[in-house]
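A single protein chain has been omitted; all remaining protein chains appear in their positions.
Chain IDs A and B follow the sequence of writing; residue 1 opens each chain.
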Amino acid sequence: MQPKPVALKVLDIISISLLGIATYLALVFAPTELVMGDVQRVFYFHIGTAWTALLGFILAAVFSVIYLITKDLKWDRLQVAAIEVSLVFFLITIALGSIWARPVWNTWWTWDPRLTTAAITELIYIAYFMLRQGIDDPDRRARFGAVYALIGGLSAPITFFAIRLFRTIHPVVISGSNPEGQGSFSMTPDMRVAFFFALFTFTVIFIDLFWNRIRLGSLQDKVEQLKLKVTM
Amino acid sequence: MITVKKLVKRFGLKTVLRGVDFEVQPGEFVALLGPNGAGKTTFLRILASLSRPSLGEVNIAGYKLPYDAAQVRARLGVVSHLPLLYGDLTAEENLRFYGRMYNTPNLELRVTEVLEMVGLEARRRDLVRTFSRGMQQQLAIGRAVLHDPDVVLFDEPYTGLDQDASSMLDDVLKTIAAMGRTVVMTSHDLVHAEDLATRFDILSRGVISASASRRELRKTNLLAFYKEALAG
Partner (left out) sequence: MVNKATEMKSITDHRSQLSGNFTKAIAAIVWKDLRAEFRSRELFTAMLVFSLLIILIFNFALELDIKTRQSVTAGVLWATFAFAGTLGLNRSMAIEKDRGCLDGLLLAPVDRSAIYFGKVISNLAFMLLVEIIVLPIYSVLYNVNLFQAGLLLVILLGSIGYVAVGTLLAAMSVQTRTRDILLPILLFPVVIPVLLAAVKASSGFLTGADMADILLPINLLIAYDIIFIAVAFMVFDNVVEE
């Protein structure tokens, strides 16, 4: 049983500390926004988690292609880790988006392109896991997972652009500095600090969780191997 | 005709075939025997190019699997315990379909020839749905030899056949053997293999544990040979 590598333990600590600092920056350090009030602070984390989720999404699609070319199961493990992390972060993003939307637009949900695509991507992820669940053979599971992740990876961006182009009833935007957007605001230097720090924090958290998940995956595989040895 | 060297097949962490060496000369009729779960079907599927080897070499009719799979397939006929026939098509439509897929020349003539060989000429315009299990098996054999393959593989062909159908199958197998085709037949049942095969191989625990030609074995010794091979 390999103990957690020191680097990973250190990363865990760094991640938690960064999160703590980012929270302070977002909730205390940054000034209160004029129009929306304190609820605007949600924005710092919302963008952070959205960015993390997007990172996972792109990585998953890339890992799909690599796996299909090399057929090395290592890439499959990476893909599962990326999608799991992305799934959780999209969920947080959607939740934060709702929290922001309620006081500002008096609704829990807006059908804007970003939120809608995030929800659809979540459904794709869930479908991904349901697909894998129904397959026993690890090679087939990896292949099918990769194919579906690839199809999903291509479809979601197209969905985003399609909604943006066609659904003119519900205009775009939960944007930070787009003056045309509803709920927009421009950032003061202090806000910028909180914002970029949050982005950085969440990137680190992503790497931390990703690494942890990959490690979990390898350990799981080892357990399977040992189980087989015992039953034979 | 068939050369297999150190064939290994793994499904994830489970190893089913552990280095099988197997050689068949043109015109031989090999009965591959072994208990259930020994890997006979897996082995046959690899020979049939339906499954890829994890390690090792497979050569059929001078072509290497999986690289020259298409060339191998053109020279291979497979009869499994599933009929591989379309219920809503007639017997001749089924044969014609497969003939087209194999690009068989003189298709109409060939279809009639094959139907006569398996004794189904009278029912050529009947839907396969209405055929008994035995008749479907006969037609399946017809489908397998339609394109005049050099090698014919049979996977547990006697499964589910009654006495009459069994003896019909015996006749067809004798005809095919007489035509000089190379045959590999798996069976977990010794009775049918005894009369037809020129060679008996035992697959046990993922390797060929014993092999004996017809001359080396007098009929009454087959059961003893089998039991000894499994015990060892």
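What we mean here is this: a contact is a pair of C-beta atoms (placed from the backbone, for glycine too) under 8 Å apart; a residue touches a chain by one contact, two chains touch by 3 or more.
Values in this document were obtained by computation on a predicted structure and should not be read as measured data.
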Of B:Leu13, B:Leu127, B:Leu190 or B:Ala210, the residue in touch with the unshown chain: B:Leu127
Residue touching the undisplayed chain, where the options are B:Val20, B:Ala48, B:Leu65 or B:Ala91: B:Ala48
Absent-chain contact - pick from A:Gly56, A:Pro138, A:Gly152 or A:Gly217: A:Gly152
Contacts of subunit B with the absent chain, listed as residue ranges: 45, 48-52, 70-71, 73-76, 78, 80, 82-89, 93, 97-98, 100-106, 109, 127, 143, 147-148
Absent chain, residues of subunit A that touch it: 68, 120-121, 123-124, 126-127, 130-131, 133-136, 139-140, 143-144, 146-148, 150-152, 154-155, 158-159, 162-163, 165-167
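One rule holds for everything that comes next: only the chains that are shown with their structure count from here on.
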Partner subunit B, residues of subunit A touching it in the complex: 137-139, 221, 224-225, 228
Residues on subunit B engaged by subunit A in the complex (per definition of touch): 11-14
